[in-house]
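Yeah, one chain of the complex is gone here, protein chain that is, but the others are all in their spots.
What follows is chain A.
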Amino acid sequence: MTLIDRRVVDRAARRHRWDTRFAPYGYVAPYFLIFGVFGLFPLLYTIWVSLQERNLLDENAAHLVWLDNYTLLLADPYFWNAMGNTMSLWLLTTVPQILFALGIAALLNRKVRTRTLFRMGVILPNITSVAAVTIIFAQLFGRDFGLVNWVLELFGAGQIDWQAGTATSHVAIAVMVVWRWTGYHALIFLASMQAISPSLYEAATLDGASGWQQFWRITVPLLRPQIIFTTIIATTGNMRLLAEPLLFNPGAAAATGGSDRQFQTAALYLYEQGFTKYDFGYSSAIAVVLAIATIIVAGLGYLVTKRIQTE
């Protein structure tokens, strides 16, 4: 081997070593750089801001107050009202979402003609914009000329002022959320249902189990991982509903979620404090408490769905 050759080989080897050792960091760097600055840092900095009295309108007066925001928050009836509404909406959205999704998935799991059409149909609500759809639903749930009331009247029910009551407004908002997410979860369930071995159903049928029994004793237990996953994903989404309550009653006082705050969620209260009153310290404290509450509720959801029995 001549000298020149060796030099070429050395250089190639060095380049190769550099390539395998350092290049990967270059490839993942853009993600971590941007996420670090605009994702992770704000998330952690929220905790620091929550320990301050800090208002956008008077940034220079910002000072550390330690846990004062939290003490105020825990004694704030509006906050507890918002947390109550959040929990109520969580229950009214998460449970029907999962039950309906299981039912729709079971329907789609049969031999259906034009299955692509039906699958696209169930996912359609998920791709539409939450702002547009909430505005549309707010009209459908209108008191005087809303289509929902018109249909109810056909069945002899009186006119309902959906936005006025706590229960009715929660039901209306829950309908929007369930409408939006059920099909998406149904497709996740469907994918797993198709992976279940037909021999399990064969054996059950030979044992005389009905379709209903098979669904609850075979299908649902085998979908346990997906049900757990869906419960957690749905919980993190449903605990921070904002667009629906904000646009259900749009207008100057939209951030209060109804005249009596009857459908103000915690996320909406965060928005009200942060971006109509610019009380950043207090708003950040709401964010921190909401994050903790979400983790607890997701944990509860996990404990409940984990108990689904596998035969």
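By definition in this document, a contact is a pair of C-beta atoms (placed from the backbone, for glycine too) under 8 Å apart; a residue touches a chain by one contact, two chains touch by 3 or more; residues count from 1.
What we mean here is this: contacts and distances are computed from a predicted model.
Trainee: From the list "Peptide/nickel transport system ATP-binding protein", "Carbohydrate ABC transporter permease", "Outer membrane beta-barrel domain-containing protein" or "Spore germination protein", give the UniProt name belonging to the chain omitted from this structure.
Mentor: Answer from the UniProt record of the missing subunit chain: "Carbohydrate ABC transporter permease".
Trainee: Using the definition of touch stated at the top, determine which of A:Leu74, A:Leu99 or A:Met120 touches the missing chain.
Mentor: Selected residue, touching the omitted chain: A:Met120.
Trainee: Which one, A:Val65, A:Met87 or A:Leu140, makes contact with the chain that was left out?
Mentor: Of these options, the touching residue for the absent chain is A:Leu140.
Trainee: Looking at the whole complex, which of A:Thr71, A:Thr128, A:Gln213 or A:Ser259 touches the chain that is not displayed?
Mentor: Going through A:Thr71, A:Thr128, A:Gln213 or A:Ser259 one by one, A:Thr128 is the residue touching the chain not shown.
Trainee: In the complete complex, the non-displayed chain touches which residues of chain A?
Mentor: Residues 12, 15-16, 19-21, 23-25, 27-28, 30-32, 34-35, 38-46, 49, 56, 104, 107-113, 116-133, 135-140, 144-145, 147, 150, 179, 181, 183-184, 187-188, 190-191, 194-195, 198, 201-203, 205-206, 211, 232-233, 236-237, 240, 242-243, 246-247, 250-252, 254, 267, 270-271, 274-275, 280, 283-284, 287-288, 290-291, 294 of chain A touch the chain absent from view.
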